[in-house]
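Mind looking over this structure? Questions follow.
Apart from one protein chain that is not included, each protein chain of the complex appears where it belongs.
Labels run A, B, C and D following the written order; every chain starts at residue 1.
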Amino acid sequence: MDIATISGLVLAITVIITALILDGGSPAELFAAPAAIILIFGGSIGATIVTSPLKTALKLPIFIMQAFKTNKFDAKGDIELLTKLADKARREGLLALEEDSRKINDKFLKKGIMMIVDGVEPEQVSAILETTVDQMKTRHKQGIGFFTAAGAFAPTFGIIGTVMGLISVLKQLDNPAALGEAIASAFLATLWGLLTANLIYLPIAGKLKSKSEEEAQNRYMQLEGIISIQAGENPRIVRDKLTAYLTPSEVKEEGEADKKAPAGNTGKAQA
Amino acid sequence: MDIATISGLVLAITVIITALILDGGSPAELFAAPAAIILIFGGSIGATIVTSPLKTALKLPIFIMQAFKTNKFDAKGDIELLTKLADKARREGLLALEEDSRKINDKFLKKGIMMIVDGVEPEQVSAILETTVDQMKTRHKQGIGFFTAAGAFAPTFGIIGTVMGLISVLKQLDNPAALGEAIASAFLATLWGLLTANLIYLPIAGKLKSKSEEEAQNRYMQLEGIISIQAGENPRIVRDKLTAYLTPSEVKEEGEADKKAPAGNTGKAQA
Amino acid sequence: MDIATISGLVLAITVIITALILDGGSPAELFAAPAAIILIFGGSIGATIVTSPLKTALKLPIFIMQAFKTNKFDAKGDIELLTKLADKARREGLLALEEDSRKINDKFLKKGIMMIVDGVEPEQVSAILETTVDQMKTRHKQGIGFFTAAGAFAPTFGIIGTVMGLISVLKQLDNPAALGEAIASAFLATLWGLLTANLIYLPIAGKLKSKSEEEAQNRYMQLEGIISIQAGENPRIVRDKLTAYLTPSEVKEEGEADKKAPAGNTGKAQA
Amino acid sequence: MDIATISGLVLAITVIITALILDGGSPAELFAAPAAIILIFGGSIGATIVTSPLKTALKLPIFIMQAFKTNKFDAKGDIELLTKLADKARREGLLALEEDSRKINDKFLKKGIMMIVDGVEPEQVSAILETTVDQMKTRHKQGIGFFTAAGAFAPTFGIIGTVMGLISVLKQLDNPAALGEAIASAFLATLWGLLTANLIYLPIAGKLKSKSEEEAQNRYMQLEGIISIQAGENPRIVRDKLTAYLTPSEVKEEGEADKKAPAGNTGKAQA
Partner (left out) sequence: MDIATISGLVLAITVIITALILDGGSPAELFAAPAAIILIFGGSIGATIVTSPLKTALKLPIFIMQAFKTNKFDAKGDIELLTKLADKARREGLLALEEDSRKINDKFLKKGIMMIVDGVEPEQVSAILETTVDQMKTRHKQGIGFFTAAGAFAPTFGIIGTVMGLISVLKQLDNPAALGEAIASAFLATLWGLLTANLIYLPIAGKLKSKSEEEAQNRYMQLEGIISIQAGENPRIVRDKLTAYLTPSEVKEEGEADKKAPAGNTGKAQA
């Protein structure tokens, strides 16, 4: 479970309920205008579905679930593994990685190592892996785009609902007693439009975007490691290259492990 | 028919009518201010036509139809075909593809295969095909731009209509009885501006954009296949390259077919 | 005359006048607040002039005229001409184009052909022609920027005018009789701000932008043709390359002409 | 003095005063709410200073002065000079430019010519000069960013001021006599926010941006000339290359001068 998604939602909903109660109202009042709620959800999702390809619309529940799941990337474990493979490849040749490639769970990494074992040309390996990452980003963008669009449509449908409510209020100006209640009810549409956009659609869009970027970063690190192994680079350099993807605090913990790394003969100074 | 476009529109219109009825009104009231409707449609389309080249404006009905039609891209069929051609080209030479190229229905793919049969230089082939895709994207962008502009103009003309309505209301403050009705009528312009933008213009712009991206993706996959065939690449690599354009779920189904693919001799490991 | 610009403007102005009359008013009322009109035009143009280089501000009438003129690009004629020149250059050498270059009216095309006749290095030719197109785009961008800025300033000056009007209304609350009229007059400033932005500034900015893109496309096509001729490419390839800039419907008409094109010996298949 | 900056400001301020007088008020009323004026200037500049590096904030007066000064770029003079130097370098060698380089006033041009006289490698020359232009653009962007940020903060602080004013008005509803005056005063904050943003901050940001682009264009032209001289290119080509940076109208006047240019032997046709 993604703790940030849950705790952020809980915090926001709690303060809204608290504010309602402090204002002398009750959360139940929010549900006093079913017409508004139907309009905001139906209108914003309807308009967004028109905007999207059908298969994106059908993947809606998957996208929501992804916003609540944690991305599980073990960057340090990947660096450890790729450094070990670089060392082995240098000592025993690329074909020696065949056995190791079978044990890898990560599909992307496995595909990459298998291709270099198969002797696919370096340019082809990086072209295929880059296309895979690009296509992943394209698919993610569709999900992000869906929630961004919904987050833009929802407040507008809120205003549409309020204007529709006000128009029917204005036609009954002869009954001033019910006027306040009716106007209040009209404004509930604006409220629902703003709340769904700012508590559901836009935060989910933002979360999907940051998850997508995190995954892409991880893939690019793996890609760089695979290419380096194929090029027969020194394991120490491979480790240095991949460590550059870590944050300084992660690198610090990495520090000691570094000393134990397989060294090989590097130092050909160019004076 | 594009089911997402239809079902999204039906959903949105249904909830608007439902909300109107639940608010104690009727859908007919929306049509109570013909001046507003004329102003919003005429104004937003008029301003957008000024913005556009004449030929884009004349293609308006075609753009709308495209938003309702399904894109028919058979990525897997294309991969199958291109892998088969790659295999044949490797065994029998590029000239052997002449007969196959005549049977291809897709104009873009046919043009590409015919060029490599004709012995056009690789850089020329990819330059010509890339220009074709770029020009397609440019034409699509004009259609998308048309509806995006209309979606930006419509709410503004809605406000223009409402301000015009309120100004004539303010001049007749001496007749308070008709006041509510007149103000309600003025706000109908805002409503129509928002509804046309958010139910028609912007969703169609979004749909045209996602269709254009889908088509461009498909063209780039075909382009990569054509270039790979001309370069005499191994059919297995061609298949791997093109498969990277598929989603993971599509790849899974692809799995078994993969085993039957023409293999050729690949494995020249670089130890 | 650019028919889209004219007809779009006529449509938009007609519906505004129609809506005013249907609302029981008259177009003359729009001109009831000369202060608002002066403020909106003077304010938005004044602020935009500060934003712009002096020479852009002085070219204002030229920019407006350009939005009403048709771009006259004969893409098919250019393709015909460039294919003919490619054929001649291949048979008789680049120097043989000298006579043809003198007959060309289009300055850009003429300059390009003259440079290849003069034996200027290919990289220089394309550098000089690209700089020419880039500079053209930079100049166009200034004009587009001028109208975009005016379109952003105008509604704001409309709001400034309305706030100024409301402030003077609020100081005379003791005369309720004239109140409605005064508020209506204040809102006329908002109306003029929105109308000038959405009927004049933004549509002209959009038109200038689409005209600029059309011209740049045409120049890039000519540039590619010139470079291809200098490289001594096969006329058939030159035609294919340039035809990729046309729309599919234009290509269809082009179809028959293609068969009569000078062919040369192409087919050196790379088996 | 930059005439566009001055005349734009004079025009905008004149129409605002005119509109105020036509509305039956006087310009002095704008200064009736000193609290609003303090809030708008202090708030928008305070928030912008937080946004900026200290040294950008301290250069504020310099940025304002730059918006009022004319850029003095003599593109034609530069072309004349660079063509002359190209001719001399070709005839007498690069070292012969040493004396000329001392007479150049423009620091950028001088530095470039001195480097080629010193025999610095071509890649280094263009790297150093490009870094210089990039750093100049980065510094300019900070100034532009300062005014753009202030232009975004000012209207918001205007609304903050108005809301603060309305809140204190609402607490004194028991004195209806002073109500109009108090509300009018509250709206003065909105007016000042809009006026400072649209008459000062945003136009200055726009002016600084167009000046920066103009300067960068000029620098790129000089850079291209310097590189061409170092490469020993034909003076005629140097002139052609640099002339591509001029507008068509400037080129026309240039026409006669062109004929007198040092020609050299160009025409080595590649048939």
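The rule is simple: contacts are C-beta pairs under 8 Å (C-beta built on N, C-alpha and C of every residue); 3 or more make two chains touch, one makes a residue touch a chain.
The structure presented is a predicted model; accordingly, all values stated were derived computationally and were not measured.
Q: Quick one: which shown chains sit in contact with the chain that's not drawn?
A: The undisplayed chain, in the complete complex, is in contact with A, D.
Q: Which of D:Ile6, D:Ile21, D:Met65 or D:Ala127 touches the chain that is not shown?
A: Looking across D:Ile6, D:Ile21, D:Met65 or D:Ala127, the contact with the absent chain belongs to D:Ala127.
Q: Tell me which stretches of chain D touch the chain missing from the display.
A: These residues of chain D touch the chain that is not shown: 34-36, 38-39, 41-43, 45-54, 56-57, 93-95, 107, 115, 117-121, 124, 127-129, 131-132, 135, 138-139, 142, 145, 149, 153, 156-157, 159-161, 163-168, 170-173, 230, 232.
Q: List every residue of chain A that touches the chain not included in the displayed model.
A: That gives, for chain A, the contact residues 2-5, 7-16, 18-20, 22-25, 29, 67, 179-181, 183-184, 187-188, 190-191, 194-195, 197-199, 202-204, 206-207, 210-211, 213-214, 217, 224, 233, 237, 240-241, 244-248, 266-271.
We adopt the following convention: only the chains that are shown with their structure count from here on.
Q: Would you mind checking which chain's C-alpha centre is most distant from the centre of chain B?
A: D
Q: Residue numbers at the chain A-chain B interface: does the shared fraction exceed half, giving same, or fall under half, giving different?
A: different
Q: When the CA atoms of chain A are placed over those of chain C, what is the turn angle between 0 and 180 degrees, to the nearest 5?
A: 145
Q: What whole-Å value do you get for the distance between chain C and chain D if each is reduced to the mean of its CA atoms?
A: The answer is 24 Å.
Q: As a quick test, compute the distance in whole Å between the mean CA positions of chain B and chain D.
A: One centre to the other, that is 39 Å.
Q: Which residues belonging to chain B are in contact with no fewer than two other chains?
A: none
Q: Indicate which of the five shapes (line, ring, star, complete, other) describes how the chains touch one another.
A: Contact pattern: an open line, chains touching in sequence.
Q: What are the touching chain pairs in this one?
A: Chain-chain contacts present: A-B, B-C, C-D.
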